[in-house]
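Below is one structure, written out as structure tokens; the observations come after it.
Of the protein chains in this complex, one is absent; all others appear in place.
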Amino acid sequence: MNEIERHYRYQGDPLHEGEVPSDIRTEELTLNMGPQHPSTHGVLRVLLQTDGELVLKATPYVGYLHRCAEKMAEQVTYRQFTLYTDRLDYLAAMNNNLGFALAAEKLGAIEVPARAQYLRVIFAELNRIASHLVATGCYGLDMGAFTPFVYCFREREYVLDLFEAACGARLTYSYITIGGVREDLPEGWIGRCREFLDYLEPKITEYNNLLSYNHIFINRTARVGVCPPDLALAYGLTGPCLRGSGVPWDLRKAMPYCRYDEFDFEVPVGRGEQGTVGDSWDRYFVRLLEMIQSVRIIRQALDKLADGPVQAKVPRLVKLPAGEIYYEVENPRGQLGFHLVSEGGTSPYRLKIRGPSFCNLSILPAVARNCLLADIAALLGSLDIVMGEVDR
Amino acid sequence: MMGPMPYVILSVLLLVLGLAIVISKRNAIVMLIGVEFILNAAALNLVAFSRHGAGDLSGQTAALFVIVIASAEAVVALAIFLNFYHRIATVDIDRGDQLRG
Amino acid sequence: MLEKAIFLLFAVPTVVAGVAILLSKNIVRMAFWLIAMLIAVGGLYFLMGAYFLGVIQIMVYVGGVAVLLVFGVMLTSRQLAPKLRPGPMETVWLAAVSMALLLGLVLSVAQVRWVQGPIASPNSPAEIGHSVMGDFLGPFELASVLLLVAMLGAAYLARPKVPVQSPEGSKETTI
Partner (left out) sequence: MLVLERPKVEYRGWSLTIVRLATKWGPWALALLLRFAWVIFFAVLVVLTAFVWIVGRFINPLLPWFLRDIVVVVGLLAFACIVAIIGIWAERKVSARIQSRLGPMRSGAWHGWAQSLADGLKFVQKEDLIPHSADQPLFRLAPYVTLVPAFCAYLAIPFGASWVFRDSDVGLLFVLALLAIEVLGVIMAGWASNSKWSLYGAMRAACQLVSYEIPMGLSLLVGVAAVGSLSLIDLGRAQERGWFSWLIFQDPFLFVAFFTYYIASLASCKRSPFDLPEGESELVAGFHTEYSGFRFVMFFFAEYVAMFAVSALATIIFLGGWNAPVAGWSSPWWFVIKSAFLVWVQMWFRWTLPRIRIDQVMHACVKYLLPLTLLLFLGGSAWQLYDNPAHPAFTVFANIVRAVLGLIGLGLVGLYVFGAGYGYYYRQRLVGSMVRKHLPGA
């Protein structure tokens, strides 16, 4: 039994390590979890081989939300495709916009004005907060605690209000476009944003009291769904899932884009505070810590914001030179990559999207073995997948 | 006022039904159900006699012991049957004719 | 009159349950019929004034034993289930033997000349407690030992023995 194999085993009770909880081995039951199931976060279907409450094997089946986003990209112009990026990870549309815009700008060598760069950072980080709030709240819901969910959505509403004030949309923004952002901030927006940041910071302590350090919650999530660092790297995990496994890899630090190198922030990693490194609790907690870091970044960006244009001079019909590029940004769920192949026309020849949720989900069959049925919900919730991005 | 007669007749019926269940079914758990019938027939008799015959509570106390023993029996029997099922994947008691495990 | 009606109210279900179990093919239904029988017998205890016993019957039998039985039925009932209906020849024999037994018992019971003793006073649990701790102290202690042994035995039988075998090969399916 090697190290990784030992991690797969049921780890609820140290007394019975390496054993199934009961000897009463009945026939294996095939259980169809999803595509309509409360804790699969959308239309994911997981086929479970169960022995009583014990899950022997979990196989995810994806594709229920496939909308041919990549193929569509070949038919629409670059500007038009920005709208499709909204629908990838619909909880972090700003970040998706940003990734696509950066890829296109890199290929077209478009210089973005400084104010637009900072605005991009502000909005990307605000959306990271909103997305992590959803992840945190839904994780509480997966664990059976309804109240954190409502609290988190209450806070998310304020972020959405801010977005609505800036760009008029609450879910699909298309705010960050090629060459900058679509329009400048409205009157008084910065003050409201600061007010929100002041409001959010104490709330995170509240979540810690309510959920993170709740004894039941820790028992449900610590030592559950452990992804050791080597396994996480082997499966290509990114984002909070990778950092939850203790690997301090963040594209904002490692390969800064959008002037992220100007900001002072830390990369929180899972330290196995309540159980082992890389368990569900670590992944959950990394998200909470990242929210604090995002608040720090937004504060600095708001300070640096100076007057100026928010759009570079880009023609209405963007034409990119022939060539190809692969560009990755750090999304709330991991690294979102756009592989853009251009033949010099107004629409891409081929676009390949690397969805972080898809790669994160791929670890499910490796980790969800010999765990309990309830642990599947804990694991899926902590991986925090968005099916819009998995299926694209 | 009814005497003990109806209760005794009922208990006879329960006894015969229980025996018939035990004899006719080959499923171990259903046989356990038949045994519960027989035990209840006995307990019913005891309580009826306690009320109409002896005039003290010894019959009821004995019925209490019947319940206690029935529960213990059910627990152990079920544990045995589940092991049995685990070994030979059936609860057909005719299949359990090997002496080795 | 009322007593007879209530007696029938409880007696008929017990017999019906037994017949239904004999004729039924569905094991889970059998278990639920057994529960009906147990509750009806509990009702008969109530009718006879043995309230404590009736309550204990429902609590221990229905709440514990029957649930356990249903549990066992659900854990084992599968397509490999053994036959639940006897063959035609067996049925004839079974009916003959049961009828003979029934007739014999009923006739012998009917011949008994019952002497109506004093009706036992409506009992309280306290009296049963005195009875258990007095006349029946020996059986009571034995029963407690029996329960302990049964508990240990059941725990021993159901203990984990087999280490986990990795589920059907270690092939990684990558999708």
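A, B and C are the chain letters, set down in written order, and residue numbers restart from 1 in every chain.
Here, contacts are C-beta pairs under 8 Å (C-beta built on N, C-alpha and C of every residue); 3 or more make two chains touch, one makes a residue touch a chain.
Predicted, not measured: the structure shown is a model, and the values here were computed from it.
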Notebook entry, point to check: If the full complex is used, which shown chains touch the chain that is missing here?
Noted result: A, C
Next item on the list: Have a look at A:100, A:151, A:175 or A:265 and name the one touching the chain we're not showing.
Entry: A:151
Note to self: Using the touch definition from the top, which of A:39, A:96, A:276 or A:335 touches the missing chain?
What the structure shows: A:39
Note to self: Can you tell me which of A:162, A:247 or A:269 touches the chain that was removed from the display?
What the structure shows: A:162
Next item on the list: Could you please point out the subunit A residues that touch the chain left off the display?
Entry: 12-13, 21, 29, 31-32, 37-39, 52-53, 140-147, 150-151, 154, 157-158, 161-162, 164-165, 186, 188, 192, 195-196, 199, 203, 210-211, 214, 216-217, 219-220, 372-377
Check: Residues on subunit C that touch the omitted chain in the whole complex?
Finding: 26, 28-29, 32, 35, 39, 51-52, 55-56, 58-59, 62-64, 66-68, 70-71, 74, 123-126
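The working rule: only the chains that are shown with their structure count from here on.
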Notebook entry, point to check: Centre to centre, by mean C-alpha position, how many angstrom separate subunit A and subunit C?
Noted result: 56
Next item on the list: For subunit A, write out the residues touching at least two other chains, lowest number first.
Entry: 23-26
Checklist line | Residues of subunit B touching at least two other chains | finding: 82, 85
Notebook entry, point to check: Any idea which subunit C residues touch subunit B in the complex?
Noted result: 3-4, 7, 11, 14-15, 18-19, 21-22, 27, 30-31, 34, 37-38, 41, 44-45, 48-50, 52-53, 56-57, 60-61, 64-65, 68-69, 71-73, 75-76, 80-86, 90-91, 94, 97-98, 101-102, 105-106, 109, 114-120, 123, 127-128, 131-132, 135-136, 139-140, 143, 146-147, 149-151, 153-154, 157-158
Checklist line | Residues of subunit B defined as touching subunit C within the complex | finding: 1-10, 12-21, 23-27, 29-30, 32-34, 36-37, 40, 43-44, 47-48, 50-58, 60-65, 67-76, 78-83, 85, 89-95
